[in-house]
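Heads up, one of the protein chains got dropped from this complex, but the rest are sitting where they should.
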Amino acid sequence: MALKTSDEYVERLQRMKPNVYAHGRKIGRDDPMLELPINTLRFTFDAVNDPDLKDLLITKSHLTGEKINRFTSLNLTIEDLYTQQEMKRKCCHRVGGCTQRCMATDTLNAIGVISKEIDEAKGTQYHNNFVEFVKYYQASDLVGSTSQTDVKGDRKARPSQQEDPDLYLHVVEKNSSGIVVRGAKNHITMGPYVDEHLVIPTRRMTEEESEWAVAFAIPADADGIKIISRVVAPRKRINLKAPYNDYGVSDSVVVFDNVFVPWERVFMCGEWEFAGQLALTFAGFHRHSYCGCKPAVTDIILGTAALVAEYSGVEKASHIMDELTELMIIGELVYASGIAAAAKAKKTASGIYTPKFIYSNTGRYLAGINIYHEYDILASIAGGLPSTLPAEEDWLNPEIGPDLEKYIKRKPGISAEKLHRLFRFISDYSCSAMGGWAQYVGVHGGGSPVMEKIGIRAEYDLESRKQIAKFLAGIEDD
Amino acid sequence: MALKTSDEYVERLQRMKPNVYAHGRKIGRDDPMLELPINTLRFTFDAVNDPDLKDLLITKSHLTGEKINRFTSLNLTIEDLYTQQEMKRKCCHRVGGCTQRCMATDTLNAIGVISKEIDEAKGTQYHNNFVEFVKYYQASDLVGSTSQTDVKGDRKARPSQQEDPDLYLHVVEKNSSGIVVRGAKNHITMGPYVDEHLVIPTRRMTEEESEWAVAFAIPADADGIKIISRVVAPRKRINLKAPYNDYGVSDSVVVFDNVFVPWERVFMCGEWEFAGQLALTFAGFHRHSYCGCKPAVTDIILGTAALVAEYSGVEKASHIMDELTELMIIGELVYASGIAAAAKAKKTASGIYTPKFIYSNTGRYLAGINIYHEYDILASIAGGLPSTLPAEEDWLNPEIGPDLEKYIKRKPGISAEKLHRLFRFISDYSCSAMGGWAQYVGVHGGGSPVMEKIGIRAEYDLESRKQIAKFLAGIEDD
Amino acid sequence: MALKTSDEYVERLQRMKPNVYAHGRKIGRDDPMLELPINTLRFTFDAVNDPDLKDLLITKSHLTGEKINRFTSLNLTIEDLYTQQEMKRKCCHRVGGCTQRCMATDTLNAIGVISKEIDEAKGTQYHNNFVEFVKYYQASDLVGSTSQTDVKGDRKARPSQQEDPDLYLHVVEKNSSGIVVRGAKNHITMGPYVDEHLVIPTRRMTEEESEWAVAFAIPADADGIKIISRVVAPRKRINLKAPYNDYGVSDSVVVFDNVFVPWERVFMCGEWEFAGQLALTFAGFHRHSYCGCKPAVTDIILGTAALVAEYSGVEKASHIMDELTELMIIGELVYASGIAAAAKAKKTASGIYTPKFIYSNTGRYLAGINIYHEYDILASIAGGLPSTLPAEEDWLNPEIGPDLEKYIKRKPGISAEKLHRLFRFISDYSCSAMGGWAQYVGVHGGGSPVMEKIGIRAEYDLESRKQIAKFLAGIEDD
Partner (left out) sequence: MALKTSDEYVERLQRMKPNVYAHGRKIGRDDPMLELPINTLRFTFDAVNDPDLKDLLITKSHLTGEKINRFTSLNLTIEDLYTQQEMKRKCCHRVGGCTQRCMATDTLNAIGVISKEIDEAKGTQYHNNFVEFVKYYQASDLVGSTSQTDVKGDRKARPSQQEDPDLYLHVVEKNSSGIVVRGAKNHITMGPYVDEHLVIPTRRMTEEESEWAVAFAIPADADGIKIISRVVAPRKRINLKAPYNDYGVSDSVVVFDNVFVPWERVFMCGEWEFAGQLALTFAGFHRHSYCGCKPAVTDIILGTAALVAEYSGVEKASHIMDELTELMIIGELVYASGIAAAAKAKKTASGIYTPKFIYSNTGRYLAGINIYHEYDILASIAGGLPSTLPAEEDWLNPEIGPDLEKYIKRKPGISAEKLHRLFRFISDYSCSAMGGWAQYVGVHGGGSPVMEKIGIRAEYDLESRKQIAKFLAGIEDD
C-alpha cells in the first residue's frame, strides 16, 4: 500500500547515514532537537486518517492506480489544482502555519512539465527518468526537499562570473554512469528530515552556463552531502499544552561536495535553455500553493484577533471590525487569485496542468506585501500583553500565580485560564523567534514580492494596453 | 431576428413620449445633448458585428433558441459568467470606460433568481412574469436601467420612519389590474435612453415595510415618470478626433409620481423578506461585472501611462516600471477575483448561476479602493502637462501653433502630433468633469468599498476561524 | 505707500502690451476669461485690509522700512518663516485653494540667497541687482511668476544634447547692455496676470551648459514674449452664488523669442556651478510654502467631508470619524514638517533664512502622495451625488425644481437649499475640470513626490546610519 504511516516515515529517517549538523553538533535524525519539525511532517501522513481531511489528502496515482497521498501527486486536472489549494489551507490550520511538504509536490510537477519539453526538443530521456522516479516516490510515500536557491555570491555577477564557480551548484564531472555536482543550496526547508533532495536551477542560464543547468533527485544521505540546519520551534510549554507548540521547522544549507548522481535520477543536464523555464514553472506551482497556505495564515491571525477582541469585550468596536474585515479581504483575495490560476490553468505536453502564471503571482504578491501588516493588526488588537506576559513558570509559582490570575481578568465569564492560554499563544505566535521566522518566510518563501513583480511584468502583454490607449486617443502608427 | 441595430434602438427612443429634463430644459430623446451618451449604447448593438467581439456578444436564448445579445441574456453556466466578464472588459476598452448596459443584465439575472424563490416560498407567479418579460426583452434587444437606489432621506431612519414616506419608492395603491408606486430613484445611469426601467429595492425591509418591498419593469415613458438628467461627456474636439471623445454618459433622478404598473410586470410586491435578498443578489452580479469592467479601466490607465513613459523616453526608469507593474497587479487581482466568483458560482432554483458573493465583493472592493490611486499613478507618470496643455484652438492658431509644436517635442522620432494627441487624451481623461465622474463611479458604482466590507463580513464564517485559533491555543470550550 | 490696492494692480495689467493667447484668441489682460484667475490675485491685495489676515500679510521692508505685503518680503528670521506658513494656510482657506502669489516670494528669496553666493565666489554684482529689484518690487507691490520649468524635450538628454537647444531656455547673445535669451518655460502659473517673469534654471548644469545657466527678471510684456494660456475656473453659478466659484487659475507656456534683458535685471549668467543650487534653493522655499498651503487644502476637504457627514446624520459613524481623523493627521503632519523646516532654518550670507531642506521635502512629499487619497475620502463620504447632481438650471425649472427639493432632503432640520449648496460645491470642487487641475497640481506643483525623494536622498547622511548598524553589529572597518 502506497500510503505510509508517520512511524514508517520516521523509521526511514532513522536508518539514514548521519550527515546533519545543527546548533554546533553533528546530530542523528532522531535527535530531540528535530522532534517538533518532524512532527509537522508526521501530520501530513496522519492526516489521511483524519475524517475532515482524508478526502482532500487521498487521491489515486495515474501511474499505478494506487491510493496515494496528494502531496506526492501530479496535477492532471483543474480540479486537482482546486483540491491542492484547499488541502493546503486546511492542513495549515492544523499545524499553525507551513506544512512544508508541498515544496516537493510543486517541484515534481515542475520537473514533470519541463522534462517532457526537453525530451521533445532534444530527444533526451529525462521524462522517463522522471516517471520512474515518481512511481518510486509515490509508492514509498516519500518526502522531498526543494533544493533550488543557490547561495548566489556576488549579486551583480552571473553564475559563470563568480570568483568561486561553486557559488551556484554545478556539474563538475560527467561519465557513463552519472554526473558529479558541487555547490550549496540555501534556505532548504526540511533539510534534515527529507528522504530525497530535489535539485533544480535557481535562475535562467546562458549557453556559457550549461554546467549550472542541472536538475536531479538524490537521497538525502548520499555521500558528499552535508546538511547544516537551523531549527526553529515555538517556546516549550510546561502544563499549558497547545497544539501550536508541537510543531517546528528547520532550514538548512545543503552542501554538495562532489556528489555523484546516477543518470536515471537526472532530469536536466546542460540544457541551459530550459533552466529558467524550470525555475519559473516551479515558481508558478509554488506560488499557487501559497495561494492556499497563506490564506490559512490569515485565517489563524484573523481568528486569533477576533477571539482576543471577543474575550476583551470589544468585538463590536467599529475599528476592530474594520481591521478584521481587512484580514478577511486579504485572505480571500489571495485565495481567489489561486482559484483563478487554477480555473485558467493550461494542460502541458506532459499531461500536467500548470496554473496560470500571472494569477499565481498576483496572489503570492498580495500575500507577501501584507504579512507584516497582518501581524501589525494582530498586535494592534491584542494590545501589549503578548510582549509583557510573565512566563508560564510564574503562573505556576504559588507566591504570584494568584496575582496573575486575579489581574488578567477581562470580560465577565471568560476564565483566567482561557485568557492565559490565548495571550500565551499570541505571545508565542507573534512575539518570538518562531514569529520572526514566519514573517520572513511570509515575505520571501516562494519568491518575494519583488520577484513576483518581475514575473508579472515579464510575461505581461503591455503592448496590447498601449494599443488601447492609442486607439482611444486617436493615435495612428505609421 | 432578435439582434437589433443601433439605428433601430435610436428610433425606438425617438418614438417615446418626452419626459426627459436636462440642464434646464425638457428635451426630446433626439436632443444633441444626448448624442454622446447614446453613442455608448449604440456601441453595444454595433459590437455584434465586430469580428473581435461578436463571439463574446452573441449568444443563444435558452427560452427561444434565437441568437441574442449577451447583454440581454441569463447566466446559465459558469462559462456564461466567464464570458460576461471577458465581454465587459473588452467592450470597455472600446468606449474608454463604462458601457452602461450591463446594469440591466445583472438586474434581470437577480430578478430571475429571487422571483423563483418567492414563488417557491409563497406560491406567487412572479417568475412567470419574469420569464415572459425576458422573452420580450430579448426579442426586442432592449435596454433597461437599474432603478435601485432610493434617495434615502435621513440616513439614520428606516424607510418607514422617514418624515416623507416617498423618500423610498413604495406602493401607494393596489388593484386588480396592477399597482401604483411613488418615490424617486437616484443616480440612474442611462435614464434618458433606456427602453425600460427595472425597479428593485435598495435594501432589506422589515415586515412594517412591505409597501416598500417592490420590484417591476416599466416603460421609460410611462405616465408619471420624469427623468431629470445630468449629462457628462468629454470635451469636444475640433480637428483632433479621437474615439474617447465620442462617448458620454447621463445619470438621472427618476421621479415616479403615482405610476401605474400592471401585474404582469410586477416581480415582487410586499414580500419584504426577499427585498434584501434581491438587493444583495443584484449586488453580487453587478460587483462581478465590475470585476470585468474595472480591469478595463486599469488597462486604459496602464496603457496610457506606459505610452507617455515611452514617448518621454523614460519607459525603462525603474520607478516607472514599478508603478506600471502595480497597475497590472491591481487589474489582474480584480479580474482574478471575478474568475473565482464565477468558478465557484452556485446554480439556483431558477437555473441561473450566481457568482460566489464574497469574491464578487473582494474584487469590487479592491477596485474601489484603488481608483483614485490609479489616477494618481497616471498623473505621476504623465507629469503636469495634462493640466496645463493649451486648448486645441491654440494649436490651430497660426501665431502660436508652431511654438506649441516646437516646444512639445520629447523623444526623437515621436511627432508633435502624437504627443499632442496623447496629452490631450490624458487631459480629457483625467483632468476634466468626465474624469471626476469616472473617479466617483469608480468608488461608488455597484456599491462603495464600505458596502463591500459590510457584505463580506456579513456572510463570513468568522466563528470557524475563532475555532482554529482556539484549537491551536489549546482552548476548550465548556 | 508700498501697499497697493487690487484695482491698482488690475490697472497695471491693463496698461501692458497685449501678448496673451488663450483658447484660440489673442486676448487683452482685461478679457472676461481672465476675471476669475485675476480675482485670486486681487484677494492677496485686499487681504491687507481683512481684520483676520492683515497682521499676517503686512510686514515691514528691511530695505526701506515701509509697510509691505508679505508676499513681496524676504525671510530674515525664523519667525518670518513661521508667519509665511500660517499666512499661506489662512489665505488658501479663502480662495478655496492656491493663492498663486507665493511663487514669486519663494523665487525672490532663492535668488537673494544664491546671487549673494555667486558674488562672493565670483566677484559679480548680481546681489546688488537683486536688492535694487526687490526695492522696486516691494515699492510697487508687484506680482511675479516663477518661470523655472523648461519644456525639457528628450528626458534622457541633457540641455546641451537636445536636438533643439531651445528646449531649455538659454542665452543666445550677450552685449554691453544686456543679454538675449531664447526658449520657453512651461506650466507657468499666473502667466497672463503677472507684472514680471522671474526666470531661474530648472536643474543642475555642467560647464558645457553655461549658456543655460541664467536667471533674470523681465516685465511680462517685454518684446519677444508670448504667453499661451490655459484658463481653468469653477463652473459658473446662476443664483447659487458661492465664494469658491469666484476664483480661477491660468497656466501658460511662456515663449521667449530672442528677448533682451538688461544687465541690471540679470541675477546669474553663465555661473553653471550655481544653477542647480538656485533650482534647489527655490525648491526648498517653495516646498516649505506647500507645507502651508497644502494643509489648507486638507482643511477644505476635511471640513467639507465633515459637513456632508453632519448633514446626512452620519457624523458619529466610526468609519467616518476615522477617515476624518486621517485627514487631520495628513494636514497636521505636513504643517508640522514645515514648522520643523522653519525651526531649524539656517541664516545665509544674504541674511535670508533658508528652511531646512529635508523637512520642506518630507512635508511636500507627504502632501503629494496623499492628494488623490484625500479626494478619495471626500468622494467616499459624500457618496455619488456630486457626480450625478442635476444642473442648477434644473433646480430653477418650475416643472422639476420642486421634485429635486423634495428628494434631496436628508437629516431633519437641514434645508434643501443647504444640501443643494453643499453638494453643488462638492461637485464643482471634486468632479470637474477645476478638481482635476487641483489633483495634478497637488501631485506636481513645487516638485512631485519622486523629486522630493531624490532631494531627500541626495542630501541624506546615509553613511552615519550605516555606522550605527556597524557599531551595533560589531563590524569594524579595517
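Of note:
Labels for the chains are A, B and C, by order of writing; each one numbers its residues from 1.
Operating definition for what follows: a contact is a pair of C-beta atoms (placed from the backbone, for glycine too) under 8 Å apart; a residue touches a chain by one contact, two chains touch by 3 or more.
Everything numeric in this text was worked out from a predicted model, so none of it was measured.
Remark: the omitted chain is touched by one listed residue; of A:F133, A:Y353 or A:Y375 this is A:Y375. The residue from A:K241, A:K346 or A:K411 that touches the chain not shown here is A:K411. Where chain C meets the omitted chain, the residues involved are 93-94, 96, 240-244, 299-300, 302-304, 306-307, 310, 321-322, 324-325, 328-329, 332-333, 335-337, 339-344, 358-359, 362-363, 365-366, 418, 421-422, 424-425, 453, 456-457, 460, 462, 464-475.
Residue-level contact of chain B with the missing chain is found at 317-319, 322.
Even with one chain removed from view, chain A keeps its contact list with that chain: residues 21-26, 151-156, 163-164, 166-167, 184, 186-187, 226, 228-230, 232, 251-253, 255, 257, 312-314, 319, 369, 371-373, 375-376, 379-380, 383-391, 393-394, 396-397, 399-400, 403-404, 406-412, 430-433, 435-437, 439-441, 443-445, 448-450.
As a working rule, only the chains that are shown with their structure count from here on.
Among all pairs of chains, B-C has the largest number of C-beta pairs in contact.
Computed centre separation for the pair chain B/chain C is 38 angstrom, with centres defined by C-alpha atoms. Annotation for chain B: no residues touch two or more other chains.
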